[in-house]
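Of the protein chains in this complex, all but one are displayed in their positions.
Letters A and B mark the chains as written, and numbering starts fresh at 1 in each.
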């Protein structure tokens, strides 16, 4: 194996305005508590027996594997939302599945969609679902805004 | 070095419809046999002396470096294709080069294009080509479809 397999995970979300879209995204990361790390985006599995923990303070500048949904918008007043959903199988020797979704629109709508996506992903595997978690955030853009919902892998 | 350098690689492809574009992509990954891993996208080199192996079952949830082409479409009936090409130099102490390409259109067309891209990449290096491999997949979208062709690095 090139990389170690994660053994812990936690869920965070954040939203922010900023000078430019990347600044808004940076602000959303800071609000989520992961703004001073190096995020490496990956798709999108919770390894078997990976433990849910409360969000921790990550070492500054650490390289951190993360699955996330995000969106930026420069339309003042627009509502944007981002969510991730995690579906876990009854068979605990199998992995969980992470789905990400972001769009214009309210939190409730995006949360429902991303949870259905995770449910559909487990159906496709033919695996019965034991547990379905999600975290979603909604934000009304002031000038240039960003939302972020993330699963951070650690261990 | 932050990460270990891969010593093995293999080629896979897949295609699927799904509830949402990300579900279709997930289905394509599952069909390719890499749907239960955490893919870390990278650009796009085969290290020197890296060995081609047959596709293996990766540990569930493992972080896996991968170079891939993919595409999703929500136009029923549309044909979409994705391909990767790998060009290897005569001098085996040098690295191979991976090129990725995806587009609307048939497999043969995309395969020719991506192979030419890899050939051009070796020309740019001034390296004579010993071997050129590729894997390409074509898919006719039902409702929301995805194609994927990938080089998985391992070792």
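Structural remarks
As a convention for this text, a residue touches a chain if its C-beta (ideal position, glycine included) is under 8 Å from a C-beta of that chain, and two chains touch if they have at least 3 such contacts.
None of these values were measured; they are calculated from a predicted model.
Touching the missing chain, out of B:99, B:135 or B:149, is residue B:99.
Chain A residues in contact with the hidden partner, per the touch definition given at the top, are 2-4, 6, 18-20, 22-23, 25-27, 29-30, 35-41, 59-65, 153-155.
By the touch definition given at the top, chain B reaches the unshown chain through residues 1-6, 40-48, 50, 63, 65, 67, 94-95, 97, 99-101, 113, 116-117, 120-121, 124-125, 153.
Just so it is clear, only the chains that are shown with their structure count from here on.
Look at where the CA atoms of chain A average out and do the same for chain B: the two points lie 25 Å apart.
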